[in-house]
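Here we show just some of the chains, and they stay where they sit in the whole.
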Amino acid sequence: MAVLNDEQAMLKDMAAEWVRDRMPVTALRALYDHGGGGRSDSLGHDPAAWAEMAEMGWSGILVPQEYGGSDFGYLGMGLVLEELGRNLAASPLLSSALVAATALRLGGTSDQKARWFPAIADGSAIGTLAMEETSHHALEKTALAATASAGGWVLSGTKRAVQDGMIADFAILSARTSGAPGEREGLTLFLIETGADGLTREAMDQIDARRPAIYTLSDAAVGADAVLGEVGKGADLLDAIVDRANVGLAAEMLGNAAQAFETTLDYLKTRVQFDAIIGSFQALQHRAAQMFGELQLTRSAVEMALTAIDEGDADIPALSSLAKATAGETLHLISSQMVQLHGGIGMTHEHDAGLYLKRARVAEQCFGSTAWHRERWARLRGY
Amino acid sequence: MTDAKAMEGQDFRQEVRAWLKANFPPSLTGISGLVFQSDVHAAAANSDFQLWRQRVQEKGWGVPTWPTRFGGADLGEAQVRVLADEMTAIGAFNPIRSFGTMMLGPTLLEFGNEAQKLEHLPPIAGHELRWCQGFSEPGAGSDLASLQTRAVDMGDHWLVNGQKIWTSGADQADWCFALVRTDTSRKQGGISFLLIDMKSPGVEARPIILISGSTHFCEVFFNDVKVPKDNLVGEVNQGWTIAKRLLQHERNSLSEVKAEITSLAPLAHRHVGTDALGRIDCPDLRARMVRNAMRHEAYMATVRRFGEEAKNGGSDSAVSTLKNLWSEIIQQRSELLVEILGGNGLGWAGSAYAADELEATRAWLHSKAFSIYGGSYEVQNNITAKRTLGLPG
């Protein structure tokens, strides 16, 4: 653990306790149907739990105090996300209180801030980021078209895998105001309410029981005041938002991995085969030792990146990719080994191992895969 | 091989080729027999498959090495190879392949008495009855010797109580070959091999839902199930020996899977894109794909090599090694396929994902079992270390 100040330590303890009591893995299981898919009526999270989280002030951690938040910083937010990750708690905290709040912090107009920050902080509105159009993270491939009109802009196109997209009240949406797909130039970010005319959404039944959405925009009109940042220069702003999103997600993945490891370790200490506790077999001991080592690297990379954001470090892009890629590799390993080391029972839907495995792959892929972030880090570091 | 034998081989090859030409339904060309093997409904619904199965059954070529009186064709190893070669050449497959033909059959031929063979082998050869394997138990996954299901000698029958798990297709099976404990004072030495009619009162099979959504595996409960004394295979307490032989057949059949390698490269070009140098546009993913594909190619060469060596009297001592190579390579491949699909490879169901994307996701989840069933990765490594490499302890 990073060295925390008293307030951070208190926040972490509170989050740990609440997650343990209120959000056991069975809370996630309630989002699944009997056969292993998402329930048809699922929202992909538990609104009552979300209300409690807002009540505790977590949704306002990144909202400036003048707008009703605590401006507690990314390390604080990371501590909460890590605890939520331990039990795979599904909530829009990352999408709204980190990602959407970050977009407003970095690119929002004062009107946008005044309108949405208070609602993010008190949990009454949920924001998200609508960015991906293909199966892989690639902002330059954006094709969704924004055409200038008299009163503002008209948007047409499709966004996939909008996180918490079915419950979001507004989205930060990337669109192309000039140039062609493949170019970084010509992107612009818009803030659009999900109830807007011309915007329809369809839920995606994802393996982790979350409900991302496909947004289809057909001549959806927004005002000129919907723009975040500069028209046509949205790529850098979007990268900055996604950098912070990835670090937050990496913190959640650290929690996933830490708990998956501990659950597996407990199993190794109790399961008997061949007349021995299987945790006494040296091959499994060494595998556990290796996983523990990977967890150490991951925690360091995640906490370093969280701290860098709070400190406004110029190296945030590389540190963000380092955190996400390290967390991705570690979670991949540990979630796979969680199934393997539990043996047959780990293969059943009834057991938690599969839930960690499924969430792991979604998280690994979201906001750029492990491979994508390795490449980005490599370019940034001159390889 | 002498010239005379080679000639015989040639004659047989001509015969097989002609028969296949006349009898294999062209509509089945290139279809994997596994499709029908694992799905009883698909098998029943396809009339060409039914026809093909009936013809092969009449010829005895589904179990070609078995004696004709048990439904086989009494062929020698060389002829079996010719038969397999010719089937492969035209995209045909053996429609009789099942748990019964691959595992129980060879075991009964070796350990069963004449009455058992006559009763059970022909329905297996004719694919009339389906068998399941009752070995694993909740408390004894890879550690079969710890099994607890009791069979008590009641004079005129065995009384069976206990629970099995990971029983493939038990809910659709007619019979079960099971390991049961007949002596609690010894471990391996107290196990017997019993044939149990799944329609017996007290037998219940409950499908288990796997992480892939599959319900192929079951829990099987035995509550005061009466099993005729004649259904014991071999001697009482000889079950461990029989099971070890049978598991050899299982491992052989698992490592024999000879799927063609379909390159993942075109899919990656489509989903991930291509860089200015024509490479898959994600260097780290590409590097891992390449290494996996190279290992896969070397693995397939290894399967062929072991096959050649086995024909020439080589040993099968490295089956555990093969199985671990296979599970590692295929699991990695499944992961890569999902990674190539990106966000589209993470769906469970619904119109937001294409059918082949959903199939890839389920197959990836299912692949996690490869290093667990049929002897876990860890157990196979123990076997390689001790049996093949002669390491102590």
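Order of writing sets the labels: A and B. Residues in every chain begin at 1.
The rule we apply is simple: a residue touches a chain if its C-beta (ideal position, glycine included) is under 8 Å from a C-beta of that chain, and two chains touch if they have at least 3 such contacts.
Keep in mind the model is a prediction, meaning the values are calculated, not measured.
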Copy-number formula (whole complex, one representative of each chain type shown): A x2, B x2
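Going forward, only the chains that are shown with their structure count from here on.
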Length of the line joining the C-alpha centres of subunit A and subunit B, rounded to whole Å: 41
Of subunit B, residues touching subunit A in the complex: 136, 139-143, 145-146, 165-166, 208-213, 271-273, 282-285, 288, 335, 338-339, 341-353, 361, 365, 368-369, 371-373, 376-378, 381
Subunit B-facing residues of subunit A, complex: 34-38, 132, 134-138, 160-161, 202-208, 214, 272-275, 281, 283-284, 332, 336, 339-340, 343-350, 353-354, 357-358, 361-362, 365-366, 369-372, 374-375, 378
